[in-house]
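Some notes on the structure that comes next.
All protein chains but one are shown at their positions in the complex.
Chain IDs A and B follow the sequence of writing; residue 1 opens each chain.
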Amino acid sequence: MLEKADQVFVLLLHWLVGYLPAAWRPASGVLLCVVAIIAVYPTLFALAVLLERKGLGRMQNRYGPNRVGPFGILQPVADGIKSLTKEDIVPFNADALVHFIAPLMLVVAVFMGFAVLPMGRNMVLVDLDASLLFFFAMGASTELSVFMAGWSSRNKYSLLGAMRAVAQMISYEVPLLLSTVGVVMITGSLSLVDIVDAQNRYTWGLAHWNVFKPWGLAGFAMFVIASMAETNRSPFDLPEGESEIVAGYFTEYSGFKFALFFLGEYVGMFGIAGLGTSLFLGGWSSPLAVLSWVPSWIWFFSKVMVWICFFIWVRGTMPRLRQDQLMNFAWKFVLPMTLLNLLVAAEWRFVADMWLRWIAGMVIVVGAYVLMGRVGMRREHFGPRTYRYAE
Amino acid sequence: MSVVFFVLTAMTLAGALAAVLLKNLVHCALSLTVAFAGLALLFLELDAQFVAFVQILVYVGAVAILVVFAILLTRSAETPKAGGVFSRTWLAGLSVAAAVFAVLGWAVLESTPWLPQTTEAPAADVGQIGEALMSRYVLPLEIVALLLTAALIGAVIVAMHEKDGAQ
Partner (left out) sequence: MLGEGILKGLAETAKNFAGSYVSKDRLTTVQYPEERIAPIEATRDFPFLVYDGEDWQAGLRCVACQICEKECPPKCIYIEKSKDKKPDYVGKPQIYPARFDIDISVCMSCQICVEVCPFEAIKMDTVFELATEDRFGGLLLDRSKLAKSNEYYHTIHPTEAAEVDARLAEEKAKVEAKARAAAEAAAAKAAAAPAAGAPAKTEPPAVKPAGGAE
């Protein structure tokens, strides 16, 4: 029974495809999976937007939306109807074709990433040999659509936002990639399915998640920071800093195209949360051996939602960074930490002694963190702000 | 030679041609990206996943962005001059291009297995590529790494020098 629950979607797919002639089965199976992904994540997007608005409200001691439906749960529906029925305005001077393609490209690239995420036991659309690389390749191609959106609008704010976004995404892509290299080094595979399988083992009832190891912990922390920057989430939301540049690269978008950008941003967040979950938090595996009867897809989606909630929590807490702080933080703290983390991963791999590798790993990670934090704070690279007024 | 191959080839060539012929520089850069992406898809069609993904990651993700940045930071994205896309020294350019093409063509034709018999495609998975890079090709890899590091340090020094001059 529990096995059935675990594999319910896989069985459903087989049952549905079974009605078709044998020649059509592989193609239609893939198509059904794609439809499922395209149906599930926008639903989660609606849920996340509601969670975000309610959660942020509560963090600021407000109620949040509570008018549409009981407790405001129909708010996303209202938002959706509003954005669908709004007039779609294209600026007179805009580059109409590029302006039109940009949101489509963003959404397509963002959805492509889900093809390789294992969302449960046997629940992966394509098990590529280099699926991690595929995910990052898709993530990298969103940058261009952001630039296209900003440039084609012929608006200073849009272009500024796009330049900021692209500069930020490039800067944080390096630590994002490097923070995952440790996992690849230890697992010995670029396949996300293999990486999750490697974490699905238990010692004393506790899972072998990568985050429970020194290199994994440091990598996880750096991954979280870099993923926030990569998805333009607060405190790294300079590209759309509404107090400075209206709405950044989607200033000139309205109606459904704006909704597409919004969707792309959130779905990108799910994607990166899913990736981080697979890399560091054991993907669909349960944290404790006694809880492994819970269906694997429940674990995956609940971990993703927890991740999203953490993003919301951080957004409700931190103010936006300044551009120089953003760059300093990326290149002078996160990047060296991820490079050092490679050393820790290598040490973990080659030191056989259980205790020695734990102690050495922890010493390097914690020592580097404290030391670099101190230096950075003293030099005011990312420490408290000092103000100098114009004379 | 499947239909997919022809579609991808058409896409790549169209992108490359558009990159040369369009007047707006940003449009050119975007068309170039289409060509890059087409190339990546061609690699994918040849079952070379690793190369395809790296092609997208590096060319679409980084090189295209770099090109676009360079265009936006150096000059106006519009080309105000009404004159055609051909420069005055088009003859020299054409001869250089022809020479390069000739050398490439010669190299391809001279390389031994021109139109190989339908042999088993070598199953090059990521692990094998990694092992090859770390064993047989470790020296070239290290040399490239050294070169890139030198370039990086050089860029940093150039940038720092400029900052000192400004102060």
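Just so it is clear, a contact is a pair of C-beta atoms (placed from the backbone, for glycine too) under 8 Å apart; a residue touches a chain by one contact, two chains touch by 3 or more.
From a predicted model like this one, the values you see are computed outputs, not experimental measurements.
The chain not shown here makes contact, within the complete complex, with A. Contact with the undisplayed chain is limited, among A:Gly29, A:Pro287 or A:Gly316, to A:Gly316. Within the set A:Met59, A:Ala247 or A:Met305, the residue that contacts the chain not displayed is A:Met59. The chain not displayed touches chain A at residues 55, 58-63, 313-314, 316-318, 333, 369-370, 372-374, 376-377, 382.
Here is the rule we go by: only the chains that are shown with their structure count from here on.
The centroid of the Cα atoms in chain A and the matching centroid in chain B are 29 Å apart.
Interface residues of chain B facing chain A in the complex, by the touch rule stated above, are 26-27, 30, 33, 37, 49-50, 53-54, 56-57, 60-62, 64-65, 68-69, 72, 77, 125-127.
The touching residues of chain A, counted against chain B in their complex, run 98, 128-130, 133-134, 136-141, 143-144, 147-148, 151, 159, 163, 166, 170, 173, 188-190.
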